[in-house]
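Complex shown without one protein chain; remaining protein chains in place.
We just call them A and B in the order they show up, numbering each chain from 1.
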Amino acid sequence: MEAVQAQHEDKRPKIVAFLCNWCSYAGADLAGSGRMDYPANLRVIRVPCSGRVDPLFVLKALEQGADAVLVSGCHPGDCHYAKGNYYARRRLTALLELLEFTGVPPHKYRFEWVSASEGKEFAQVIREMVEALNAAEQKAAMAHV
Amino acid sequence: MKGTPLFLPGDRVGSWVGALAGSSTVFGPQVGSSGRPEFALVRDPSAVDLSLDARRASIRELWMPQTEILFRYRLDSQGATLEAVPRPEGSRVAFGIRPCEAAAIRRVTHVFRQGKHPDPLGLEAEGMAIVGLYCASPRRTCFCAQVGSPVDMAEEACDVLMTPISGGHVLHVMTDRGGSLAGVSGAAQATSDQVSAAGAVHAGLITAVPADGAIGALEATALEVWASEVFADQGARCIGCGVCTFLCPACHCFDILDERQGTGGARYRCWDSCQFDHFTLHASRHNPRHDQAARLRQRVLHKFLYMPQEFGVTGCTGCGRCAELCPVGISIRQVVADVRAAMAQEQGVTVA
Partner (left out) sequence: MSDPDPVPTLRAKARELLEQGTVRAVVGYQSHAESGLPVPAVITRPDQAEALVFNPLCAHNLSRYVQGGAEKPVAVVAKACDTRALVVMMQESHIRREDVFVIAMGCTGIVDAARIDERARAPWRRIEAIRTDGDAVAVETDAGVARLSLTEDLLPRCVACPVPQPVIDDVRLGDFPEAPPGRPDPLAAQVAEIEAMGRDERRRFFSETYNRCIRCYACRNVCPLCFCEKCFADETRPQWVPRSTLGGGNELYHMVRAMHLAGRCIGCGACERACPVGLPLMAVNTKMAQVVDGMFGHVAGVRMDDTPPFAVYRDADPDLPGHGGGKS
């Protein structure tokens, strides 16, 4: 158990993922049960709806040392609560602008719509995020040589 | 002015700072990264510029960093492991701070010397050598000469006082420690003309601060001034921010907190302010200082009633930062003056 914990602690880069219970969480589950291969850098925080995700959560996760943050919910029109993701969309698109304006590197955040049937797409999102993080790390390491 | 007067030509300041920085950690006025004057650790002695007006920059950082880690810890299956964080070692010199600021720093040490167990924090302020710089003219909200005398404050607190005169500075060496600081300056004996020029600068500052606004410690009991309407009147516009206390060279309140990240963390000390609403908030949600009037009263009485009662000195030396930087123009000098006037009226006498 401790060994597993230590492994988790050391797994870098670390991505904190806020996943909607009704779609993206199930999408991640489908990727797993379908034995699709994607990096195990994810720490999932299940939320009832992407509308629950306060921009504070994203910024707090980054402040606490997450290498990247993923927020993922149902496609617009598919919200379990009819409109939660529409509110989320306004907040997240505005937050994207703030992160871009303040120069936060784009590999540190990603906001996506992933449905319960999109296991393949979910795995692809994670692969892309980890690739971008690894590329950024390599670039930073080169800069120090 | 007490002490042996020396004269240091203006072009020798840089080499003096360099000599001091060779053996001590030196803080001095420099242009900060933002382009504003600030007091900061001297890395390049030539960056120290005594002509900068850094009188609105924070001075508290010199002896009490806003956040200071006391120790770190790690948690694992064996329990907690503590890791000490070494305290800064060696001698430290505050170079080019003003008499009011110097006096404020020294007065704070009274608080930390109270009781059986002196707090090492206060002793850090005590251990810091001060090379003061006398002001040629006051800023708009300065009131050192209304709450005391900048000359007395310099004598109270500085190890060496520099007074700007034509061509350089007159150095008054006030302590043995000051003697060794001035010893590496290369300053020569000052001429009597130079000494009298410095004397004129000393008197000039005092006359430049209006004499009619003089205030001092409140000669009253807390009960007598507690209900003064002045606090409610002025407190009505107070927004409860920490500008006055965080910029005050004599404010010293702090909080101690633990912060954890994953399986490790740190205990640290950080500035706190009696002007914040949660400063006195109880766990029960009761707040004994329930409005800004009460918080303003605390700030004023701490400096002008409790500190004089406890230590015989005011906790304010008139640097004027709070009044100049307050977003809504609350002046502690005015509040004290109004309280004194109200007391005098009640007692049927007029204050001079």
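Keep this in mind: a contact is a pair of C-beta atoms (placed from the backbone, for glycine too) under 8 Å apart; a residue touches a chain by one contact, two chains touch by 3 or more.
No experiment lies behind these values; they were computed from the predicted model shown.
Enquirer: Who touches the missing chain here, A:G34, A:P48 or A:P105?
Expert: A:P105
Enquirer: Which of these, B:C270, B:A294 or B:A342, touches the one chain of the complex that we don't see?
Expert: Missing-chain contact among the listed residues: B:C270.
Enquirer: Which listed residue (B:D44, B:D152 or B:E259) would be found touching the missing chain in the intact complex?
Expert: B:E259
Enquirer: Touching the absent chain in the whole complex: find that residue among B:L41, B:A236 or B:A344.
Expert: The one listed residue touching the chain not shown is B:A236.
Enquirer: In terms of residues, what is the contact footprint of the unshown chain on chain A?
Expert: Residues touching the hidden chain, for chain A, are 55-56, 59-60, 62-63, 75-78, 83, 86-87, 89-98, 100-105, 111-113.
Enquirer: Residues on chain B that touch the omitted chain in the whole complex?
Expert: Residues of chain B in touch with the missing chain: 32-34, 36, 56, 58, 66-67, 69, 137-141, 210, 213, 236-237, 239-243, 246-247, 255, 257, 259, 266, 268, 270-271, 273, 276, 278, 323, 325, 327-329, 331, 333-334.
FYI, only the chains that are shown with their structure count from here on.
Enquirer: In angstrom, rounded to a whole number, how far apart do the mean CA points of chain A and chain B lie?
Expert: Measuring from centre to centre gives 48 Å for this pair.
Enquirer: So in the complex, the part of chain B that touches chain A is made up of which residues?
Expert: On the chain B side, the touching residues are 77, 261-263.
Enquirer: So in the complex, which bits of chain A are touching chain B?
Expert: 2, 9, 64-65
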